[in-house]
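Quick one: structure below, then a few questions.
Note that one protein chain of the assembly has been removed; the remaining protein chains are unaltered in position.
Up next, chain A:
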Amino acid sequence: MTVATAQPRHRIRPRVAPWAFLAPAIVLFTLFLVLPIGYAIYLSFVGLRVQGGAFGTRQQVFVGFENYINALTDPELVASLGRLATFGFISVPITLGGALLVALLLDLPRVRFARFSRTAIFLPYAVPGVIATLLWGFMYLPTTSPINYVLSAIGWPTINFLGAQGIFGSLANIAVWASLGFNMIVLYTALRSIPVEVYEAARLDGASEWQIARLIKIPLLAPALLLTLIFSLIGTLQAYSEPTTLKSMSNSISNSFFPLMKVYRDAFGVDNVSGAAAMSVVLALGTLAVSVVLLRVLQRRTFEGTR
């Protein structure tokens, strides 16, 4: 009975409870993230080989880095990475630059309809990529495009949105439209968390809003900007539903147009599971590496900032 009085003090540091609370997350994380990565790595090191002469069976054998060498020297993958880079070089700077601009404008005093604009710009975030592409696809189709309708009505040449060159801008536009609002919100909420006193003094000294934005707000936004850059890069590497959906409206998109489309086709279309697994691993590790490097930069900067 006397032991019971010591009980509460012992329970101050529970050992089992945190693991019990974490258990569902750890189990699901293992099953749907760790295991698939392990399985992809395993698949990327094996290949099917016919063994036992002419009537032999196909068996899985260890092939070392063969799948990786084949994947990395595959001109189709290299070409798809090049197309993805072209797309990313257009979409990422415009998205981040645009999001920064609208976030700074929303943060200005005496701007009308700010609430309306913020909601309107954020709205596409709730529209799935497939549906965003469907909507813009009809804007691009020569027979339904309101843009080309107006252009031809005033006698200007129409734009070939779905041609071999135009397709990059058209895809980038869908990406910008879909992700501008989310990035704007991240940057805007970061701006709101800056204490007003920080730039109120500058305002009293007669600094223009442009000077305040350039010299005070943007430097303080650096961590949030880096965060949006990381999200954008991860998002760009995963581009799949937009080009796949637009493919049914344009001949300029092949089924290996972007890396992930090629991975999907190799795995299911041409039954090259090992090659697809090797490409998946390369893409996942590549993205992870870029993100980690960017985060390191971020940590160093915030650390210097707090000193």
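Keep in mind that, in the parts below, a contact is a pair of C-beta atoms (placed from the backbone, for glycine too) under 8 Å apart; a residue touches a chain by one contact, two chains touch by 3 or more; residues count from 1.
Simple rule for what comes next: contacts and distances are computed from a predicted model.
Per its UniProt entry, the chain excluded from the display bears the name "Carbohydrate ABC transporter permease", taken from "Carbohydrate ABC transporter permease", "Response regulator transcription factor", "Glutamate dehydrogenase" or "Phenol hydroxylase, P2 regulatory component DmpM". Considering A:108, A:164 or A:270, the position touching the chain not shown turns out to be A:108 (whole complex).
Checked against the hidden chain, the listed residues A:131, A:151 or A:218 yield one contact partner: A:131. For chain A, the list of residues touching the undisplayed chain reads 8, 11-15, 17-22, 24-26, 28-29, 31-33, 35-37, 39-40, 43, 98, 101-102, 105-106, 108-114, 116-117, 119-132, 134-139, 143-146, 149, 177, 180-181, 185-187, 189-190, 192-193, 203-204, 206, 223-224, 227, 230, 234, 237-238, 240-241, 244-245, 248-249, 260, 263-264, 267, 273, 276-277, 280, 283-284, 287-288, 291-292, 295, 298, 302.
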